[in-house]
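One protein chain is absent from this view; the other protein chains keep their places.
Chains here go by letter, A and B, matching the order in which they are written, and residues are numbered from 1 within each.
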Amino acid sequence: MKTLRYGLLTAMVLAVVAMVAIACGDDESGDSSGEGRGDTIQTIKDRGELKCGVKQTQPLFGFKEADGSVVGFDVEFCKALAAAVLNDASKVEFVDASNAATRFELLASGEIDVLIRTTTITAERDAGRAVDFAQTTFYTGQGFAVHADSAIQSTADMEGATICVQSGTTTEQNLDDHFTELGFDYTPLGGEDAETQDAFLARRCDVWTADQSNLASRISAFDNPSDFRVLGQIISKEPLAPGVRDYDSEWKDVVNWIVHGLIYAEELGVTKANVGQMASNPPNTTIARLLGVAYEGGAVADLGFGVDPQFLQRAIAAVGNYGEIYTQEIGNNIPRACTLNALAIDASVDCPPGKGGILYALPYR
Amino acid sequence: MTESEERLTSTTAPTERHGQKVVLPPHRQRAARPYQVRAANWLRINLFASWDRTLLTVISFAILGSVIAFVVWFVMSYANWNVVTDNRRLLLIGSFPHGAEWRLWVGLCFVFTLAGASYGMWSKLGLRDGLFIVIGSAFALFMILHETSQAWAALWFGVAVVLLSVGYLLCRLVPREEGPTRRVATRVLGLLLALSVPIVFALLMAGPGGADANELSGYLLNLLLAPAGIAGGILVGIPLALGRASSLKAISWTCTAYIEVVRGAPLIGWLFVALFILSDIIGGDLIVRTMVVLAIFTGAYMAEYIRGGLQALPRGQYEAGHAVGLPHWRTMQLIILPQALRISIPPIVGQAIALWKDTALISIILPLRELVGSSRSAIAQGEFITARIEVYVFAAVMFWIVAFVMSRVSQRIERSLGVGQR
Partner (left out) sequence: MAANPSPPTSLAAGAPLIYQRRIRRWAVQIVYLAITAFVIFYVVQALGEREYGFGFLNQPAGFDIGNQWLVDFDGTTSSRLTLFFVGVWSTVRVVAVVIALSTVLGVIVGVARLSPSWLLSKTAMLFVELFRNTPLYVQVVIWYAIGLFGLPTIQNVVNIGNFLFLSNRGVALPWPHEQGGFWGGADWMVGVWVGVLVIGGAVALKVRKRLQNQEQATGQTRYPNRIAMGMFAGIAVVSFFLLGMPVYVDRPIIEGTNYAEGMAVRPEFAALTLGLTVYTGAFIAEIVRASIQALPKGQTEAANAIGLSNYQRLTLIILPQALRQMIPSITNQYLNANKNSSIALGVSYFDLFFVANIISNKIGHAVEIFFMIIVTYTVLSLSISLVMNIANSRITARDKEDGTRTSGLRQRLIYALRSRVPMGETS
C-alpha cells in the first residue's frame, strides 16, 4: 500500500513536470494551428476543393437528387465561390448541413469553409456563435402554411392550434414571441425538418411554420400543391445569408463580394452568355472593374482581395448573374420580393428579373 | 421440454419383436411409417396435443395470419416501391463517383470470396444457408435489374456469387485436421480477414478516380463504418480489459473510469463528440473521426466482455503459465488471451451486431449520409413525400439482412467452439 502511495506521488510530480514542459513548448504550435484555421482561402487552395455546407432536403435551395448530385439556389453560390477561388466550379464538396442543430458546429470545427443553407442572420448568432455573415442572398420572412380546406387565414385564427416548427431555428423563437404578444395559447410540435413536414401532411398539426420561401419551395415540389395554402402573412424578417467562420475577414470579404458581384452583374446586364465577350471588350469602366480586366489599355484594377481580380468574372462565367441563378433554380415557384414591405409572397408583386428586386449591390470600386 | 426432445420421445414408439417391446432407432421408425401418418402425428404432437395447446395454436395462427396478411397487403398493394427503385443508387451508394462503380464490384467480389472461404475453412454450408444465399441473391438481382437494363451489374454480381462458391469449395478441400496445409491456409485467410477493412478502403479510394472520403455515403457507408468500428473496438478493448484486470491500481482505475464514462452516455452522444469536440483534438476527416468514436465507444463494451472472459478462466491457467517460466505478458499472449477471447466471442459478436445497427444513428447527428440519411433525401423528393414508410422498411430490411447473417454466424461459432456446453 505504501509503495502504491509513493508511486502515485512520484507519478503526479512527473505528470505536473510533463504538463509544464508541454505548456511551455506549446506556444508556437498553438499559434500556427490557429492560423491554419484562420486562413480559409489558403486552406481551400491547398485542399483544391471548397467545402460548402448546404441543405440536402429542401427543394429549390439545397437538394440531393436520386443520382447523388446536389442542386439548388444555395448550391449555385457554392459553385460560384469554387470558380472564383479555384477556377473550377466543380471543385466543391457539398457537406450535408440539413440538420439545423449542428450547422454552426460544422463551421466552427472546420468541417466546412462556408455555410450556405438558408440561414438567417441574427444578432445572437453573429455575436454568440463562431459565425460571421456575408451579404444576404435571399430575403424572406416567417410564414405559415395550412391545408387548403382549413379555415385559418392568419395567426389571428390560430388560438389553440397545434403548430409544426423546426427545432433549433429562429422560427421557433419568433413563433413564441408572436404568440406571447397575441396572448394566445398554442401547442408547438418541434422536430427535425422532415418530421415536422410529415406531421403537417398527416394533419398532426394544423399549421406549419417556417421561412415562407421554405414552405413555398417544399409545397411547390409536392405532387398536389393545390391541397395546401401558404398564408399571405409573415411575422418576421428572415434574411438568409452565407456564413463563414469568425476572425477571417479576408475570406468573408470574398464571399461577401461574390454575392454583391453577382447582384451587380445582374444590374449591369453581364450574363453567363456574354461575360466572355464583355471581358474581352468591356463596354465601360464599371464592367471592366467588375470583371477584373483592363479598360481601353488601362491597368487592371486590383481591389486587394485575397484572390486575383478576375474572380468575379470566373464566378459569373460558371453560374451566371444573380437573376440567372434565381430564374434557373427558383423561377416562378417563388416570386422575387421587391421591397422590404412586400416580403410576403404575393403573386401580383413580382419584380421582373434584371431589376434586382429587393437586393442591390454595394458599390464595387 | 424443448420441441426437439418432445418430438424425439413421441416418435420413439415401441415395436413388437419376438414378443418383446423393442424401441427402434428413430431413423428406422421414420422409414417404417407412411408419410401421411407422420404428418398427422407431427400436427397432433406439435400443434394440437391438448385443448390448451390447440387454443395457443389457434391464437398464434390468428396473430401470425393477420400480420402476414397485413405485410402482404402492404408490400403488394399499398406501398409505392418506386421510392426505392428510383433511388436505388442514392440509397445504396449515395454520391459514389460515376464511372468508378467497378471498384465497388471488385470490393464486393473480395468480400464475398473471403466470406465463402471463411465458411469453407471453419464451417459447412447447410441447406438453410444455401436457401438464404439463393433468396438473398434473387433479392439483389431484382434490385439490380428492376426496370433497368444493367446487365453488366448483374454480371458483376454473378461473378461475386461464383467467387463466393469458389472460395468456399477451395477451402473445403483443405483438410479439417490440424496439419501444415491447414496451418498455412488458416494463417493466410486470417491475415486477409484482419486486413480486409483496409483492403476494401484501398479498393474504393486508392489511386486516381477513387472515391473521396466525402463521396462515401448510402448503405455503402454503413458497410464500411461498422467493420472499421468493430475492428477498432477490439483493438481498443483488449488493452482496456487487460488494464482493468491489472493488479496495478493506477492502470486498473483509469481503465475502469474510461469504460464507465464511455458506457455512461448513449452512442449519439458520442457522435456529438466526433463533431463538436474531437475536431479540436485530432482533426482529420469527419469520417475518420467517426470511426475513432465508434472504436472508442465499442471498445469500452468489448473490454467488458473480454474482462468477463478473463474472469471466467480458472486461476490455474495463470499459474500454469508462470510455472513453465513464461513472463507475464507471454502468459497473457499465449495462454490467457486466446482462451478469454474464445469465451467472449458470442458477446463480442453481439456487440458487433449492435454497432452495425447503431450505424443507423450516424446521420442523425453527423453530416454523413448513410442509409438512413439517404432515405431522408429520398423522401424529400416531392413525389415521394408520402412514401416514408416504404423507404424506412427498405432500410430496416437492409439492416436486418446483415444483422441476421451475423447472428447466425455467431451461433455457429458458439456451437463449434462449444462455448455453451461448459
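For this structure, a couple of remarks:
Note that in this section a residue touches a chain if its C-beta (ideal position, glycine included) is under 8 Å from a C-beta of that chain, and two chains touch if they have at least 3 such contacts.
In this text, all values refer to a predicted model and were calculated from it rather than measured experimentally.
Touch with the chain that is not drawn comes from one residue among B:Gly99, B:Pro180 or B:Gly325, which is B:Gly325. Only one of the listed residues, A:Pro188, A:Pro239 or A:Gly320, touches the absent chain: A:Pro188.
The chain omitted from view is touched by exactly one of A:Cys52, A:Val71, A:Val85 or A:Ala161, namely A:Ala161. The hidden chain makes contact, of the residues B:Asn41, B:Thr57 or B:Ser137, with B:Thr57. Contact residues of chain A toward the unshown chain are 3, 6-8, 10-12, 14-15, 18-19, 22-23, 26, 30, 34, 100-105, 108, 124, 128-130, 159-162, 167-168, 172-173, 175-177, 179-180, 186-192, 195-196, 198-199, 202-204, 206. Those residues of chain B that touch the chain absent from the view are 1-3, 6, 46-47, 49, 52-53, 56-57, 59-61, 63-64, 242, 246-251, 254, 260-261, 263-269, 272-273, 276-277, 280-281, 297-298, 301, 304-305, 308, 322, 325, 327-329, 332, 347, 350-351, 353-355, 357-361, 364, 372, 386, 388-389, 392-393, 395-396, 399-400, 403-404, 407.
Quick note on the criterion: only the chains that are shown with their structure count from here on.
We define each chain's centre as the mean of its Cα atoms; on that basis chain A and chain B are separated by 41 Å. Looking at the complex, you find that chain B touches chain A at residues 86-87, 89-90, 93-96, 98, 212, 214, 217, 249-250, 275-276, 279-280, 283, 286, 363-369, 373-374, 376-383, 385-386, 388.
For chain A in complex with chain B, the residues that touch the partner chain are 4, 7-8, 11, 53, 56-59, 63-69, 93, 95-99, 102, 105-106, 109-111, 194, 197-198, 201, 218, 220-223.
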